[in-house]
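Only one protein chain is missing; all other protein chains are in place.
Now for chain A:
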């Protein structure tokens, strides 16, 4: 009978006649399996956890959660074998076999079946004649089987001692299942697929192989010619910096490593500007700027435009989009004011968003920084939108806002606070996640206390920042979006991705508290990142630049290769995780 599962390497041990307690600790089992099979995706190839009740011969009985096997037959089936059994040894075999192998015979006797037999200690490799392999085994012995998919070897263990590679079984092991065969009446075998620690120190064995594989990676021969490797690495780093528009860093890096940057600085800065707008949720402005700087780009990419607009709608719901943020008395078109006149309120302030719970009555006073919190200065620190990651370089948007800049009473500590505000402001959870690069839903009130920010902001997140006008604007925008979608469908045919995107976005309105709804994840700032990178890639493509930086491509390719290796059963991938090298 064989264990349920797939053919990625496996381990198991068999206690002959053991009386191990079978109180299953599912958790321990799962943890151990994860540790032992780091590269196995159980959705694709589930690991064996017990014997399969289907793949067994009728003389075999199962009990103890399908972990105990016993022989139900009345007489030994193979008389020739039986005489030996009764005299001396238990007649049983453990091993591997492919699915569909005759279940009426001991493992090793048939094609695609391998086994180690207790009566003579021989190894059987798809044949009725065995070869001397190891010692005999009998009642009370713990026998283990380990398949190593790195060097395609298989070895058995007895009572925790490796018996050495079974040379005859040195071959490919595609889709083999652990198998045990018995034919002595009353025989009982208990199996351990990881429910308990293995008697053989398999972890230590894995440690050795992990070290070997990692040494192999570390010592992988790189370019023969001197400096070739280094300059390639430098190019990768430089292109990465340029791609993500870290212009100052890119410039400094290029200078110090003596490289040419393949994109004009102005172009990088433009992209940086747009990325910052997207990442801070100011989609309206981002779209506008893109249209100004890259005319025709969005016209030629209607799907991209649609995606941006949907995101804009979401940001409206969120209350972060400039259009809704400054609503009330003023022109709803924030784009109008940007980048031309440096009106304080139109400046893309996070302060404004942080003090999001506008009371409806404050409509007219749309100046950023206005909050119900008295302690808060109304001075526009707003000019430090400081999207995270911008580092020391000044945000591009600031540059155009000369006027307002002069008003800023910014001290460096102020800047820090700004960032904090941003973090804990509007949609506290989302912004936080954005900053940290992980969706940490920090809703603890302590957090915002520490930031001296309005606590009410946390508890009273309101649709579109709470402004009635903004809500109207949002609904209007939603209708536009709907018609745009219909238009798109007529022009370009059905697009299920677009349809779903729009449906998900609209679903936000179905909940009184969209942030805590099942579709609330969309409001998370981290969702801005894919939009941002898609837009960035589209811009780069128009310049005939790669839409992905080579570094990311290399990392992606490595991860992909590992996944393919795992799928094809190439074992070394288990000890080479890309993450181990990304610190």
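Observations, loosely collected:
Here is the rule we use: contacts are C-beta pairs under 8 Å (C-beta built on N, C-alpha and C of every residue); 3 or more make two chains touch, one makes a residue touch a chain; residues count from 1.
Criterion: contacts and distances are computed from a predicted model.
The listed choices are "GPI-anchor transamidase", "ER membrane protein complex subunit 1", "AP-3 complex subunit beta" or "Armadillo repeat-containing protein 8"; the UniProt protein name belonging to the chain that is not shown reads "Armadillo repeat-containing protein 8".
Annotation: of A:53, A:128, A:160 or A:556, A:160 touches the absent chain (contact as defined above).
Between the chain not shown and the residues A:34, A:72 or A:207, the one that touches is A:207. Mapped onto chain A, the footprint of the missing chain covers residues 134-135, 158, 160-165, 201, 204-205, 207-208, 210-211.
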